[in-house]
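For this view, one protein chain was removed and the others were kept in their places.
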Amino acid sequence: MISFESDYIAGAHPKVLEKLMETNMEALGGYGTDKYCESAKEKIKAACGCPGAEVHFLVGGTQTNALVISSMLKEYEGVIAAKTGHVSLHEAGAIEYTGHKVLEIAQENGKIVPELLKEYLDTFYMDENREHMVFPGMVYISHPTEYGTLYNKKELEQISDICQGYEIPLYLDGARLGYGIMSRETDVTMEDIAKCCDVFYIGGTKVGALCGEAVVFTKGNAPKHFMTIVKQKGALLAKGRVLGVQFDTLFTDGLYFDISRHAIDMAEQLKGMLKEKGYQFYMESPTNQQFVIVENGKLSELKKSVAVSFWEKYDDAHTVIRLATSWSTTQEDMDILKEVL
Amino acid sequence: MISFESDYIAGAHPKVLEKLMETNMEALGGYGTDKYCESAKEKIKAACGCPGAEVHFLVGGTQTNALVISSMLKEYEGVIAAKTGHVSLHEAGAIEYTGHKVLEIAQENGKIVPELLKEYLDTFYMDENREHMVFPGMVYISHPTEYGTLYNKKELEQISDICQGYEIPLYLDGARLGYGIMSRETDVTMEDIAKCCDVFYIGGTKVGALCGEAVVFTKGNAPKHFMTIVKQKGALLAKGRVLGVQFDTLFTDGLYFDISRHAIDMAEQLKGMLKEKGYQFYMESPTNQQFVIVENGKLSELKKSVAVSFWEKYDDAHTVIRLATSWSTTQEDMDILKEVL
Amino acid sequence: MISFESDYIAGAHPKVLEKLMETNMEALGGYGTDKYCESAKEKIKAACGCPGAEVHFLVGGTQTNALVISSMLKEYEGVIAAKTGHVSLHEAGAIEYTGHKVLEIAQENGKIVPELLKEYLDTFYMDENREHMVFPGMVYISHPTEYGTLYNKKELEQISDICQGYEIPLYLDGARLGYGIMSRETDVTMEDIAKCCDVFYIGGTKVGALCGEAVVFTKGNAPKHFMTIVKQKGALLAKGRVLGVQFDTLFTDGLYFDISRHAIDMAEQLKGMLKEKGYQFYMESPTNQQFVIVENGKLSELKKSVAVSFWEKYDDAHTVIRLATSWSTTQEDMDILKEVL
Partner (left out) sequence: MISFESDYIAGAHPKVLEKLMETNMEALGGYGTDKYCESAKEKIKAACGCPGAEVHFLVGGTQTNALVISSMLKEYEGVIAAKTGHVSLHEAGAIEYTGHKVLEIAQENGKIVPELLKEYLDTFYMDENREHMVFPGMVYISHPTEYGTLYNKKELEQISDICQGYEIPLYLDGARLGYGIMSRETDVTMEDIAKCCDVFYIGGTKVGALCGEAVVFTKGNAPKHFMTIVKQKGALLAKGRVLGVQFDTLFTDGLYFDISRHAIDMAEQLKGMLKEKGYQFYMESPTNQQFVIVENGKLSELKKSVAVSFWEKYDDAHTVIRLATSWSTTQEDMDILKEVL
């Protein structure tokens, strides 16, 4: 049995675990005050080409989204997101739990369309009843999106410009950022993201860490007393070192990017395989997640030897499934999969 | 200058004010423990044909929606509403402020379509990832809707059945309930509403009161310690009598229904007038709110002598406007309007 | 049967009701945009000697406290209040519902002691673990307090200075402000309050109105989009006129102060009467609420002819009760009470 079910089926990249082992008995200060957190932050700022950034480590993606969004919005504001955005659909209402509405707008291939975003904001500010409505106070995008797609540099800049025009921050959810940056079809770099976004996070959980996400506030705009806010939301790790050591390792000698490239290589192999076998793609994805439409009988057969993810019902006879590669996918996995397909 | 801007342009029905005057110096207990609240509750239960109901008085509509919805939902649940529902659009995020998502679904003429509601619920319960999603915990409908339209009895029963099938309560926002009940085109009575809904409210603010809404829990399902919950949300009036006296008057000798019928009569006259003058209706409404599409130049002209409501932009040259009648609309207002049109 | 149970046993002052009657059929804009709200705001600013103030009308006291406190605090902050403060004890957790802790400190006669306040703040800022604690973000005082006592001008200025020193706003709950201002034993004026406080409210519910409180932001510090915040919390009245007309009347020709003085006159008479009859006072109060300790058997007897409030158990044989006068107390009430005592 092999698994392409998700990009979090394995533990951490071996180098990450080794470093945890190596530093295990050092006596370190709690709550992120240790030297590994410090070192990891410096390396991340360098990788983003953003020396003035402020970096914070959190444990998981939904936690990060809820914390960043709620601490940056004013109380009468909501966050604009694609209908298919993770915050809209798959976080069990974590944003609403903080008291803020997710203002869902139409999407194309999982992405917000700059023109539609502008139209939404223009219409809002022309509505004579807007004082009775939720003010749009932030734009949330995911990159790669929930469908594995990517914004190109021009789109990112357009969205950034629109946000600046309306003086609201742009926030990028980078749960799978490595797989976006290392895609063969992208023109977007980490530096571009740091320039275009007011805040974003670099996903660790799905890219080599046991857990952990690194939030980057790029413009001197981190909320005051952010550590207290993190504590208040139950998100402050006593042993902050666990996150510091992991990110320090991932951002040493380009490990984060190398393991992401490996996942992309495996994904390209996977795409080729699926195309060759005549599978119908649900959407064209240049990253580590691939979505195909499978006839239900065939799916039952497939599941006997490969773990895959149910995505959504396509029609009565077909289902959309997801196959994901990651840093942990091996050539052996690929070879077995080829046999099975 | 005359006004058809809304159904809350005047104070209270004169009989209501007179009763407030008459009872003004009586020493009464606070927080809704007075005899007028008691009497009003009995009359409302009788009017609903629902002797087992529990009635509570609140001050305004958004407050009522937020209180009823948040106190009946479990923390992992959201409320299903039409995209055009008041709770979805025009309450400044009051529901999300309580921590719950408004699950917006498609609408037709401002109404939830029973088939689409069922499909939404069926799909949710078939989704393998539903534990990561907001559970649908209630259905919210408004009657009349925000567009003045009405559910017929069959639709109401279908929606009620679907809710029962999924064991979630049905909540009806009756901000303008009188105008719905007294519409010439409805087959829905107060008794029907009490039978079909788990909870609903009878609007006072827009139907003859200075302020006030009467919440009716129809099935022994009022949340425990509801008074404390009301207090906690800042919605408990020290002088509960203000609401008790008003509702007691409105439900004495059918005043609530008589003044609602008057508004409908005025609305029918208005419709006739608008049709005669060739106005294009945005939607067919059998209640007190009428929506027409007006050329912008003409609108500017009109606004010089009649106050109306901006509803939404129709196209670059046209605007949707609302004209509303109410218990306070006079024949004189109608005659002047006829001149103007 | 007469009632000294509370200061909200009657409706509104007759002049207030008359004005509501008189303006009843005027067509006015909704949500506080009418001319009576405008006029009332101007009169209140004049009465406070604070032309630059911003005034907002809300419906009730708990609502006002929750709205003012939550919209002025940052998310990592709480509000300091006396243990006996209304927000600490008798608002069913309305402040905590908004996500903020009430930081309860010791009190004397219902009042915060300037020295203890300073010590609390000094200690907080010297605590090395303060990033794990709730930051004190505001000071809440009530004037008169829940025990009818008053701050003198010096105390008020000291507290104000301490707040300024720590750059946190001072908020005064004036649910019974008129009775404080018109006390025979105070040296504090409305102007003093406007000068010392960043925000305070002038109570209407207990001083002549059916309902309503006027919030005064004294230093250009009203939260942005406060109307939307009010709507979001379900506190925006469609017929804002109801509050505007009432406060406009109360602040015309000094009515608010005249009726407050009347209540004080009645209270002084009451105090004299109680002293004469040998009642033991629980606390010395210079305002409209009087607290006495009564033997339980005697209390049962008393309750047969006078409604009073249970305040707290004193010991197994005695109870603390409250007798309150108000604008509506008549000389006839006093005469009957004298007989009874």
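All chains are identified by letter, namely A, B and C, in their written order; residue positions are counted from 1 within each chain.
Keep this in mind: contacts are C-beta pairs under 8 Å (C-beta built on N, C-alpha and C of every residue); 3 or more make two chains touch, one makes a residue touch a chain.
No experiment lies behind these values; they were computed from the predicted model shown.
Q: For the chain that's not shown, point to the residue among A:L20, A:M273, A:L302 or A:I336 touching it.
A: A:L20
Q: For the chain that's not shown, point to the residue among C:M72, C:A92, C:I162 or C:V207 touching it.
A: Reading the full complex, the residue touching the unseen chain is C:A92.
Q: Could you tell which one of A:L116, A:A235 or A:I336 touches the chain left off the display?
A: Answer from the full complex: A:A235 touches the omitted chain.
Q: Suppose we count only contacts with the excluded chain; which residues of subunit A make the list?
A: 2-3, 5-6, 8-12, 14, 17, 20-21, 23-30, 59-67, 91-94, 97, 205-206, 210-211, 228-229, 231-239, 241-242, 307, 328
Q: If the missing chain were put back, which residues of subunit B would it touch?
A: The missing chain touches subunit B at positions 70-71, 74-76, 99, 131-133, 135, 224-225, 227-229, 231-232.
Q: Need a quick check: the contact residues on subunit C for the chain that isn't drawn.
A: That gives, for subunit C, the contact residues 76, 78, 89-93, 96-102, 104, 123, 126-129, 131-134, 310, 312-313.
Here is the rule we go by: only the chains that are shown with their structure count from here on.
Q: Taking each chain's centre as the mean of its C-alpha atoms, which one ends up farthest from the centre of subunit B?
A: A
Q: What whole-Å value do you get for the distance between subunit A and subunit B if each is reduced to the mean of its CA atoms?
A: Spacing between the chain centres: roughly 42 Å.
Q: Between subunit B and subunit C, what is the separation of their C-alpha centroids in Å?
A: 33
Q: In whole angstrom, how far does the Cα centroid of subunit A sit from the Cα centroid of subunit C?
A: Measuring from centre to centre gives 50 Å for this pair.
Q: Can you tell me which residues of subunit C touch two or more of the remaining chains?
A: Those would be 228-229, 231-232.
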